[in-house]
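In this view, the complex is presented without one of its protein chains, the others remaining in place.
This part shows chain A:
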Amino acid sequence: MNLHMETARHRETLIVRLSGELDHHTADLVRMRMDEEIGREGCRNLLLSLKSLQFMDSSGLGVILGRYKLIKQKGGKMVVSDVNPPVFRLLEMSGLFKIMSIYENESSALSELEVAL
């Protein structure tokens, strides 16, 4: 499968790094694996890092919106970082930036999340 997902934890924040192509075909696996991590004890916030994401379509938007709802239910915050121009355009078109903050890189996102605590 042409999608790779890597996870890490920084205090209460789950960091998910996606690379490759996020479409309908790869969305199910990403959704399942992210929900498993989000369900773990002590996970409150989600940082989605998209530096190496080469392709995304509206199926990816569905995955992001779904995870946003989950995290919000848990009382946490979801943010994105390292968004490349094509993905940026999709997120903008769907109004995602009205509900989610975007950061240049992981470390600036993490320090913001910590201030917000």
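What to note about this one:
Note that in this section a contact is a pair of C-beta atoms (placed from the backbone, for glycine too) under 8 Å apart; a residue touches a chain by one contact, two chains touch by 3 or more; residues count from 1.
The rule is short, and it goes like this: contacts and distances are computed from a predicted model.
UniProt records the chain missing from this view under the protein name "Anti-sigma F factor", selected from "Outer membrane lipoprotein-sorting protein", "ABC transporter permease", "Anti-sigma F factor" or "Xanthine dehydrogenase YagR molybdenum-binding subunit". What chain A contributes to its contact with the hidden chain is residues 2, 21, 23-25, 27, 31, 55, 57-59, 61-63, 65-66, 85-86, 90, 93-94.
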